[in-house]
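So the structure is just underneath, and the comments pick up after that.
All protein chains but one are shown at their positions in the complex.
Here the chain labels run A, B and C in written order, and each chain numbers its own residues starting at 1.
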């Protein structure tokens, strides 16, 4: 049985923040997530994509953002990536309320939210090259349903 | 002003038919389409993706489907592509009610619907290599709103 | 979303109500559950209500046509009702109305069966 996945690319335009949330929510919807699980996933997608747009690409729509999502057992894995500015000091960046752009009214809570809403988070960032955030969340819904209902539809 | 676009990849699993519809609908939603325009786009996405799954890949989920969508002036362009079996006789395939898989209860109306619901359609298919369908639809909504609202959000 | 089905066995017809999205992914459920319900039913006629169907594509046309053939073979009739404009257009494009008859709602679908049978 092949597990499902998706890979999505779009430019660093703020209108794509809601698009990215809906796309990820639609992808996981077949796993029958709870409303809380769905809100958590939408929120972390919004945080990571917004960061790539503002911090990674400084709002330059020539920048491209990639989202990959897949299912591993009962976990949903999300990878959100940009080829933007990158992060110099990761420890500082992850601190609650820290923001490098207070003049843009950033709250500095993006990474804190990602850490709290997901089961695991891994950040790889290279200054001048980009940032890649890998996050996982265990879902309490019945993932196995998916393969079964798919098999049924070939008849 | 950079126009918006998206590129999406996913495996040939029938559960992704609705995912593909929602993703395209979410992408064009910023253009404020009418409900009829949205239904037309969702329907043609469903037709093309279903064809790639059934005819292109014979329901083998190792196959991958790509959807690209972008905006050109007042048009939405959709490109839906697979690297599957390809089509031997395109003229025959495009005929209303023609299907190569009647045993799967196909109606043979997929291409006819794509032709009727979109303003233009271009099919490139190479047997053994795959099928690429490019479709365009003029939208009667105000596309220019998008760039403006994006510019406003950088402040 | 996906697809839900509701069955009601009446004296004149089996009523099948489709809710949600009818595409290739959900078509096999519609096929299997309708065949099962038709086998169990005492009457040969089917009313297919599309009141709560929010999406349908050509895979839906295929599965409806397949059930129509089964019912016709058994000597019954099929009437579709509460067809929204988007689905209406698909029926029209495919020439479906030449074989399947249409009614405004379940009541008139059932009374049309009363007249023809």
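For the reader, a short list of remarks on this structure follows.
Definition applied: a contact is a pair of C-beta atoms (placed from the backbone, for glycine too) under 8 Å apart; a residue touches a chain by one contact, two chains touch by 3 or more.
Because the structure is predicted, anything quoted here is derived from the model rather than measured.
Per the touch definition above, the residue from A:11, A:33, A:110 or A:130 contacting the chain not shown is A:110. Only one residue from A:29, A:43, A:100 or A:134 touches the chain missing from this view: A:43.
Although one chain is not displayed, chain A still touches it through residues 14-15, 17-18, 21, 36, 39, 42-43, 46-47, 50, 53-54, 96-97, 104-110, 112-113, 116.
The rule is simple: only the chains that are shown with their structure count from here on.
Work out the mean CA point of chain A and of chain C, and you get 41 Å between them. Across the assembly, chain C contributes residues 1, 24-25, 27, 31 that each touch 2 or more other chains. Multi-chain contact residues of chain B (touching two or more other chains): 14-15, 18.
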